[in-house]
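The structure's right below; bear with me while I get my questions together.
Removed from the display is one protein chain of the complex; every other protein chain stays in position.
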Amino acid sequence: MSFISPFRFVIRALVFATIGFIIGSLLASLITGATGEPAEEPMLALGYAGALIGWLLGIGVWDVWAREWIGLQPRSLNAQSWHQYFRFSTDHKVIGTQYLVTFVVVLLLAGFLAMVLRVELAQPGIAFLSDQNYNTVMSLHGIMMIAVAVATIIGGFANFGVPLLIGADDVAFPRINALSYWIIPPVAILLLLTPLFGGFDTGWTAYPPLSTLGSSGTLLFLLAFLTFGLSSILGGLNFLATIVFLRAPGMGWSRMPIFVWSVFCAALISLTATQFVAAGLLMVMLDRVVGMGFFDSNRGGDALLFEHIFWFYSHPAVYIMILPAFGILLEVLSHFARKPVYAYRWVVASMFSIVLISFIVWAHHLYTSGMPDFLHIPFMVTTELISIPTGVIFLSALGIIWRGRLWLTTPMLFALAVVFNFLIGGITGIFLADVPTDIHLQDTYFVVAHFHYTIMGGEIFAIMAGIYYWYPKITGRMYNERQGRLHFWWMFISYNATFLPMFWTGVWGMNRRVADYTDNLADLNLIITGISFVMGASFLLFVYNMVSSSIRGPVAEANPWRARTLEWQTSSPPPEENFTTPPQVVGDPYDYGVPDSVHAVVSPSGGSSDGPAEGADRGA
Amino acid sequence: MALRKEQIVAHKPSRRDATLLGLVVFGALMAMEIMELVIGVRITPGALPLLVLLVVPGAGVIVWFFMHLPAVWGGEE
Partner (left out) sequence: MTTEHAVEHGIHSPEMRVKINRIGLWLFILSDAFFFVALISSRFYLHGTYRPDDLNQALGLGVSIVLLLSSLTVYRAEVAASYGDRAATQRNILFTIGLGLLFAVGVGYEWYEAFSHFPPSTGFGTIFFTLTGVHATHVFSGLIVLGFLWWLNRRGKYSSEETYWPVEGAAKYWHFVDVAWVLIYPTLYLVS
């Protein structure tokens, strides 16, 4: 019994989800029985809807929330024990940790799938996967990594970090916050079930007409994507309200840490643009399940519509990924170079320009899709335009490094690697923004290399910087610095050696999303496969370091980096209310080297358990 | 305590005024709807710009008076 009790809410949720599935699918079979349509996919779709509701009620929405709707007193499921990680806890630190752990696991799973792909691609011809299985593995790798890229920072770090960085005791809507996390496990379960339903071969982009045909695995994928979008919307809403209302007294807009600004901008995008992909996926499902005619030209539809709607979300979505990564980058660079964020106001203005421009660049994904020609030039211009604010942020990073006294810890090394990788990713992006070169490079490994340089080299490296940077704050223990640096060099070198050659295979005509390629590329692909396994192995060291340090690592002090921002002025890990007394912000967060400058006054009388934090406010 | 109520309902009108406002807004919306129908049925090609001219203020009236959009910034200090 005592073994079960920590998981009793999960078990209850699974039971409720089963009941919900049965109710939903029965309902669907009643409806389809009346009209005589095939019943399998409607049963899956409605059954899933029922299961999702059941799951959420079971995990704790009932106790924490729904009791209120019928006039009962809601119950809190927060507790000072590890049990709360397996139920509907509303503590933002718990939710942030849940997000981080979940998505590091998803990252490893999706990384494993990438290894499977590389084995298949080691030699031309079909080695061990069928075309359909290759496509399924490729699509799963894609959608899982997209989920990691979207949710790890804005779900994990933003949840854990933003309330601490702005001196609040929680987010604006703690229950919505918990909801946005607990929507994720059904998404993961659906995606893992897709191979049992025939897999799906659309890639993560789900273009019709392929996605309106094919096996039922496609439907599961569409449902999972839609649910994930809901989580993303709720997260964005929460952070906007949190940042607007819950800043500590004295923290004006110009004193906000740059990471908070970047989350604010990313939240703006995820609040609005995500609805477009939700609408697009709903249309695909209606075409598929009900037989409507959005994308079927026989029924008066147009498949190109989906690409417009999809990329209206999915291009801004890359800024949901990369903007908070820039936030972490500048944050870490500033603290470890002991210099203020260079051109702070320009960076904030650039982030907002990126948000605005990101909504008018989507059609650069459609240069070869048969879109009217007169749209090519406008979208080429806007796409090139967005590189200006991005360049400003990049220059700010260089400005921080310039003549700084760099403290080369693991997070700093990862941050510097972001600068290096993103430079390559950014420059190669120009060839894809320009119509003449893009028509040649579209759908080749050049594109694969480009976005892995921006999203993996830019964002995943920034996530790594963030994990190492906030590790002592989250776990209360210090990671092993030697292993951390080894992981960095191992991953950095093997990462570049894996993806740099892909620019050449792409230029030489290797198609993405295809299991086979021409024989002249065999040697290069064998090398890439070999090195990619070296890179995959580096993550094992990372996981070992994280797990073993959280158990045996030395106890971390409140402020091991002598950083000035607010999260370091409380104990590690922070108490449930974050700050024993509300902090009072009196100065800029990044005034390193300015004598007598103080960011915030945190009364030491509250007595944080890991020693007083006063004096830590001062610059190095 | 009195101040706090003021903050929750910024510039709270008298109940009679509020009722009157509701009726006026509803009347305006009805007029809009009927004009739309007339335009939609009579002007068969090219009704779109006229409809936009009617719909945008119509939706705006609901957002402004019924949903109290100004309270979003009016209630802030």
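Letters are used for the chains, namely A and B, taken in the order the chains are written, and counting of residues starts over at 1 for each.
Simple rule for what comes next: a residue touches a chain if its C-beta (ideal position, glycine included) is under 8 Å from a C-beta of that chain, and two chains touch if they have at least 3 such contacts.
The structure displayed is predicted, hence computed values, not measured ones.
The chain that is not displayed touches the following shown chains in the complete assembly: A, B. Touching the missing chain, out of A:77, A:129, A:165 or A:237, is residue A:237.
Of the candidate positions A:112, A:245 or A:544, contact with the unshown chain belongs to A:245. Residues 4-5, 7-9, 12, 15, 18-19, 22-23, 25-26, 29-30, 33-34, 36-37, 39-41, 44-45, 47-48, 51, 54-55, 58-59, 62-63, 66-68, 71-72, 75-76 are the ones on chain B that touch the missing chain.
On the side of chain A, touch with the chain left out of the figure occurs at residues 69-71, 168-169, 172-173, 176, 233, 236-238, 240-241, 244-246, 271-276, 278-280, 282-283, 286, 290-294, 299-302, 305, 308-309, 312, 581-582, 603.
Just so we're on the same page, only the chains that are shown with their structure count from here on.
Centre-to-centre, using mean CA coordinates, chain A is 40 Å away from chain B.
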